[in-house]
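Would you mind keeping the following structure in view while I ask a few things?
In this view, the complex is presented without one of its protein chains, the others remaining in place.
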Amino acid sequence: MSDTALPLVISAPEPRTLELIFTPPKLARLKAHYRIVETTPDGVARLPPELLAEARYIVGQPPISPRTLEAMKTLRCVFNVESNLLDNMPYETLFARGIHVVTTGLVFAEPVAELGLAMALNLARGIVDADLAFRKGEELWGGDGNQTARLLSGADVGIIGFGDLGRALNRLLSGFRTHTKVFDPWLPPSILRENGVEPATLDEVLSSSDFVFVVASVTSENQGFLGADAFGRMRKGAAFILLSRAGVVDFPALMAAVRSGHILAASDVFPEEPLAGDHPVRALPGFLRSAHRAGALDIAFKRMGDMVLEDMDLIDRGLPPLRSKRAERETVSRMRSKPSDRN
Amino acid sequence: MSDTALPLVISAPEPRTLELIFTPPKLARLKAHYRIVETTPDGVARLPPELLAEARYIVGQPPISPRTLEAMKTLRCVFNVESNLLDNMPYETLFARGIHVVTTGLVFAEPVAELGLAMALNLARGIVDADLAFRKGEELWGGDGNQTARLLSGADVGIIGFGDLGRALNRLLSGFRTHTKVFDPWLPPSILRENGVEPATLDEVLSSSDFVFVVASVTSENQGFLGADAFGRMRKGAAFILLSRAGVVDFPALMAAVRSGHILAASDVFPEEPLAGDHPVRALPGFLRSAHRAGALDIAFKRMGDMVLEDMDLIDRGLPPLRSKRAERETVSRMRSKPSDRN
Amino acid sequence: MSDTALPLVISAPEPRTLELIFTPPKLARLKAHYRIVETTPDGVARLPPELLAEARYIVGQPPISPRTLEAMKTLRCVFNVESNLLDNMPYETLFARGIHVVTTGLVFAEPVAELGLAMALNLARGIVDADLAFRKGEELWGGDGNQTARLLSGADVGIIGFGDLGRALNRLLSGFRTHTKVFDPWLPPSILRENGVEPATLDEVLSSSDFVFVVASVTSENQGFLGADAFGRMRKGAAFILLSRAGVVDFPALMAAVRSGHILAASDVFPEEPLAGDHPVRALPGFLRSAHRAGALDIAFKRMGDMVLEDMDLIDRGLPPLRSKRAERETVSRMRSKPSDRN
Partner (left out) sequence: MSDTALPLVISAPEPRTLELIFTPPKLARLKAHYRIVETTPDGVARLPPELLAEARYIVGQPPISPRTLEAMKTLRCVFNVESNLLDNMPYETLFARGIHVVTTGLVFAEPVAELGLAMALNLARGIVDADLAFRKGEELWGGDGNQTARLLSGADVGIIGFGDLGRALNRLLSGFRTHTKVFDPWLPPSILRENGVEPATLDEVLSSSDFVFVVASVTSENQGFLGADAFGRMRKGAAFILLSRAGVVDFPALMAAVRSGHILAASDVFPEEPLAGDHPVRALPGFLRSAHRAGALDIAFKRMGDMVLEDMDLIDRGLPPLRSKRAERETVSRMRSKPSDRN
C-alpha cells in the first residue's frame, strides 16, 4: 500500500506523548498502518483543509471548533488518552454524525485498585507505623502489636461507584470472601448483582462497612457529597479509602473524622495538587497519604496504546470500538474531573 | 446428663488460655458439654489416676511421659493449640493407639496471608517511604513517584511451601491473575496443579518470579536453605517476602542482597525475637519490617476454639477429626519451628 | 402525580405481550409509572399526533416511517423485545437524534447456554441412547457402556462468537477447567483474554477442539460459513453444538459429517422451522435434536420486563440505558437473523 493510501491519524495527545503510550513495537505498528500527523492541541485547527478532510482518527483531545469539525469529513473516532472529558468540542455534533469519542482510562483501573487494596490492608494492620517503630527499636511483638488489627477477609466492604475502577477493585477482592455493598446510582441494580455485590444506598454503604472505598468520578451533582455527616455515620474504627478525586469529599471534614479517632483514612488525591507544604494532612495520625501515584505507572500508559490500536482495527473494519470507553451524550456534560496536566 | 457423665477434658493450653481461644458463648458451650480440668502443663502428670483414666481430650501440649499416657485409657485426641509440635510426648505410642494429635495453626493462615499480600503490594508501590516523604513535604507527584512501581496483577509469583498458608495466599491472589509457581517437595505435583499453580523446582521459583513468598515451615532438612546463592538467582528488583520462620533463610545473606539493591524484602520473622536494638535490619532501606505480628490477631485465636469444638463433636460421634490438622507419624519428628512463648 | 403527567409508553411488543414479559408486580409497576398506549405494530403510525409527540418509549419493534418518527418529538428509546433487528425504521435518524434502540436478547443467554452445555455432556456420554437402550433392556453396564465416553473437564473447547451467549456459556464452563479458544472477529483480542479464553482463528477453533459451540449470529457476511471443509477440519469424534441460527452452517454438510462418523452434533436450530416431517436429520444417529427450545423459557421472557423497567428508570433520570443492549450504527444493517414469529 502506498503511504498516501494509509488512513490518516492526527496526533495531539498532550500531556501524553506517543512514546509514552505506545511501546516501540506498537508505535512501529501504528506507523506502519497509518499516516501520522503530529501537532499540538492548538495546532489542529491550523492544519490544511485537505489533511483535516482525510483524518480518520484523532489521538488526544485538542479543542475542536464546529468549523474545524465540519472540515473533518471522514473523522470516525477521537481517542482521548488523557481520560477526562473537556468541554472543548461540539459533542452533540460528533454524536449526531456518529463519530465516537472514547477514553482509555480503563488502563488505570488495575493499578489504582491495587494501591487501594494495599491502602486498606495498611490501615487494617498499621504497617507504616509498625515499620517506623521497628526502625526506632520501639516495635511491639506478636499480639501486643495487633491491638487494633483487623482482617479484610470476611469483612463488610462498601464501594462507592462501580465503573471500571470499582470493578477492578471487586475483582481483586474476590479471594477475600467479603460481603460487598455498592452504591452507584448510574447503574441498574441487576448489573451490580451479576458482579456479586449487593446494591445499596449511600447510607447503607457508609453505616455498615468496615472498609469504604470511594471510586466515584466527580460530576456536576456529587461535588463534596461526602461530608461530616457521612463520616459520622461510618462504623467506629472503619477505614475510608479515597481513590478517585478529592472533589467528592469535604476534605476538612474527613480530616476531622480521622483526627477524632472515629475512622482511619487513606487518600491518593488531595484538594490541591501539589499540596501546600504546611497542609495539616501531612502530620495527621491515622491518615495514609499517596501523592496521586495510584494510576500513573508506565505499564498503564503503554496499555493505552494497545487499546487505541485494537479499536482502530475494529473501526477500520467497519465495526464499533469496544476496547476504549465511549463518551455518552447523556453524561458527557456532567463529568467534572479536572484533567491532569501531568502524567 | 449429670455432670460426672460428661466427657472429661484436660486443659493446659499454655501459652494460650481458654479465654483467649474461646469466645464467651463458645466457652460456655465447651463447659456445658464437657467436664474441664484446668491445670498447668507440668501439672498433667500429677493428676489423680482416675482423672487421667477418664480424660477424653487434652487441650494444650503438656509433656506426657509414657507412664502418664498409659494411665490415660480413654484419651482420643490431643489438641495442640500452640501449633508447633514439641518432642515432649511419645508420638509413636499415641499413633499406635489411634489417638489423634492435632494442631490448630490453620487459624493463622488467613491473617498471615493478608499481611504477606500487603507487604508485597507495599514493596511494589513503595507505600511506606511515599508516606514518610509526604509527611516531610518531599513527596513526588504522579508518575514521578512511580519510577520503580510495579503491578502484582499479571506478575510472576513464586511460593515456597504450599501448606495452609500457601493455599490461603494463593486464594488471596485469585483476583490478580498471576502466573504462580510453587515449590513444595512434600506435595504431589497434581495437587498443586489442582490448585491452579504450577509445580516447580526451587530454582525455577527463585529465578523466574517477580514476587517470592516464603511460607515453608522449618524442618530438620531445610534450615537456612535460602542463602546468598538463592538470592543471587532472583530477578533484579524482585520482592522477597518471608512469612514463616527466619530459620529457613541465611538472614545476613538476605540483608546483603537487599543492601546491594538486587532485591527488595519484607519479613515478619527474625533470627532472634525480640531483636537486638542495634540490629542492622532496622535501618536497612528496601526492607519492610514487621515484628512477628502476622498471625496473632484475636480473631485468629478465637477460631482455634471453634475448631476444637467442631472436632470434639466429630470424635464424640465416633468420627475422625477433620477441622484441625493431624500430626503425621512420618513428619512429626522433622518439624523444627520453635514454639512461641507468647501469643 | 396526575395520570397525564406520567411519561408515555407505546406498547406494540408482538410477538410478545406485556403479560408475557412482565410479572404481575412488574406490570403493575410499569402501569404505575407510565401511561401505556397499547396498539399493534401497524397501529403505531395511526396514533394521534399528540400521542406520538408525547411518547417517550416504544416497547416492541413496529414499523416506523421517517414521518412518524418526526412526529415523535420526545422519543428516547425503542425497546425491541423480540431481539432481532428488522430493517423497518430509519436507524440513522434515530441514532443521529440520540434515540436509543435496544434489545433484550440477553435474557436468552443463560437458558441457551445451559441447553448447550447439556447437549455437549449428552454427546460426550451418550445419554439419550443409553436411556433408550435401558428402556429396551439392552443397556451396557459400567465401562462396557463407556467405549466412546469422554470428559468435558479439562477438554479443549472452541466457541465461535463471544457475545452475551458465548460469555454465558464460558461462565457455565468455569468449573470445568477447560482450555477454551474463541473466534470472534468483532471483538478485540484483549477482551477475550480478560474473559479467560484464548483468541483464535476459525481454523484453530475447529481443528483443535473436542467440543465446538456455535453461538454466532447470522450476518450479511457469515451465512453458511461453516461447511464441509470446516467439519472436515474438526477432530475425529469431536462434538459440534449449534445454538444460534441454522443460517451460519451448511446443514446438509453438517449432516454428512455426522453420518460419516467423523463428528457428533447437536442443534437447537434448523434450516426451516418447523421442519418437514421427513427431514433426514430426524433419523440421523449421532445427532441430538431440540426444536428451537433453548431460550424460550417463561423465566427468560419475564426478565425482559425487568430489563425494560431498569433501563426506563435510568433514562428517566437522564442517564443512558445500560441493561439492554444497544443497536450500533455500524452493525445494525449487518444483522440477518430472521426474527421469530412465535415465543
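Going by the order they are written in, the chains are A, B and C; count residues from 1 in each one.
As a working rule, a residue touches a chain if its C-beta (ideal position, glycine included) is under 8 Å from a C-beta of that chain, and two chains touch if they have at least 3 such contacts.
The shown structure was predicted, so the numbers you read here are calculated from the model rather than taken from an experiment.
Student: Can you list the shown chains that the hidden chain touches?
Tutor: It touches the following shown chains in the full complex: B, C.
Student: Sort through C:Pro7, C:Pro41 or C:Gly145 and give me the one touching the missing partner chain.
Tutor: C:Gly145
Student: From the list C:Pro13, C:Pro62 or C:Pro111, pick the residue that touches the absent chain.
Tutor: C:Pro111
Student: Pick from C:Gly224, C:Pro252 or C:Pro274: which residue touches the chain that isn't shown?
Tutor: C:Pro274
Student: Could you pull out which residues of subunit B are in touch with the chain that's been left out?
Tutor: 95-98, 185-191, 306-307, 310-311, 313-314, 317-320, 322-323, 328-331
Student: To test your reading of the contact rule: which positions on subunit C touch the chain that is missing from view?
Tutor: That gives, for subunit C, the contact residues 110-111, 114-115, 117-119, 121-122, 124-125, 127-128, 130-137, 139-146, 149-153, 171-176, 273-274, 277, 282-283, 288-293, 296-299, 301, 340, 342-343.
Everything below uses one rule, namely that only the chains that are shown with their structure count from here on.
Student: Thinking of each chain as a vertex joined to the chains it touches, would you call that graph a line, ring, star, complete, or other?
Tutor: Drawn as a graph, the chains make an open path, so a line.
Student: Please identify the chain lying most centrally, where each chain is represented by the average of its Cα atoms.
Tutor: Closest to the centre of all protein C-alpha atoms: chain A.
Student: Suppose each chain is reduced to the average of its Cα coordinates; what separation in Å results between subunit B and subunit C?
Tutor: The mean C-alpha positions of subunit B and subunit C differ by 51 Å.
Student: Round to the nearest whole Å and give the separation of the Cα centres of subunit A and subunit B.
Tutor: Subunit A and subunit B have C-alpha centres separated by 38 Å.
Student: CA centre of subunit A versus CA centre of subunit C: separation in Å?
Tutor: The separation of the two C-alpha centroids amounts to 34 Å.
Student: Got the subunit C residues that touch at least 2 other chains?
Tutor: Within subunit C, no residue contacts more than one other chain.
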